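A single protein chain has been removed from this complex, and every other one stays in its place.
And then chain A:
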Amino acid sequence: MKSKSKLFLAVAAACLAAWAFVTIIPLYWMIVGSVQDSASSASFRPEMIPGALSIAPYERFFAKTAAWRWLANSLLISTVLTITNVFFASLAGYAFSKLKFPGSKAVFWLLLSTMMIPAQVTLIPLYVLVVNVFNLGDSYTAIILPTAVTAGNIFLMKQYMSSLPTSLIHAARIDACSEFGIFWKVILPLAKPGLAVLAIFTFVASWNEFFWPFLITNSAEMRTIQVGLASFVFAESTDFGAIMAGATVGALPMLILFFSLQRYFLQGITIGAVKG
């Protein structure tokens, strides 16, 4: 695994460049396709390097859909889910990693075992429960509540919290800090890098979530951008430009987030997944 000959390095660099190109092409094609006006001619052929740029596809996408509302819905839902997940997952992660209480192990493993159950199993009863029993169909609450805090995030926070020094907790306890005070004033500030990573990944995952919001929403106004986008594609399957514009609108906020917080994304993946 140590560095090899110059030839090997050159071949490796060429392969990487080629693969990076292939990886990026779909996103490039999406953006380039969204600024070429497909309605202008009958035999439309989008080009890799566009000639005249046009925002007409975006105008059509926003005119034909409730996209602003969908974006607002997605922003609201993702923000709430990020706050609830970060707060409750770090609180529970702290309890499981630093507090001793009867049943702690059993409860933790029970929560964790739910990650093995595929979503398809719980989906139908969940749907019946939320729509028919709680009468929450087509509401923000319905979209948010089931994933307000996920087992995966609790696991991540438990892993992260167990690396924090316990001595500070003891010191705070001697200072007669309340248990919640310790969490709020001692643990949270220490855990900030971990919380930031959790927040970013939760936000992206919530923004990109499709299936549950798709299942639980009926009206066009309640759709998230992903659900709305899917409905638009099925309704307007021929308007290439507008479809690419829609896809760009759905992805752009996450692309911008990625470019501005790249470091957190790239380093955050290793938290909790691999030890050491």
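Methods note: a contact is a pair of C-beta atoms (placed from the backbone, for glycine too) under 8 Å apart; a residue touches a chain by one contact, two chains touch by 3 or more; residues count from 1.
The rule we apply is simple: contacts and distances are computed from a predicted model.
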Open item on the list: According to UniProt, what is the chain that's been left out of this complex called? Choose from "Cytochrome aa3-600 menaquinol oxidase subunit 1", "Methyltransferase", "Sugar ABC transporter permease" or "Lactate utilization protein C".
Closed with: "Sugar ABC transporter permease"
Open item on the list: Across the whole complex, list the residues on chain A that are touched by the chain not included here.
Closed with: 1-4, 8-9, 12-13, 15-16, 19-20, 22-27, 29-30, 33, 43-46, 88-89, 91-92, 94-96, 99-102, 104, 107, 110-111, 114, 116-129, 132, 145-146, 148-149, 151, 154, 173, 179-180, 183, 204, 207-208, 210-211, 215, 226, 229-230, 233, 240, 243-244, 246-247, 250-251, 254-255, 257-258, 262, 265-266, 269-270, 273-276
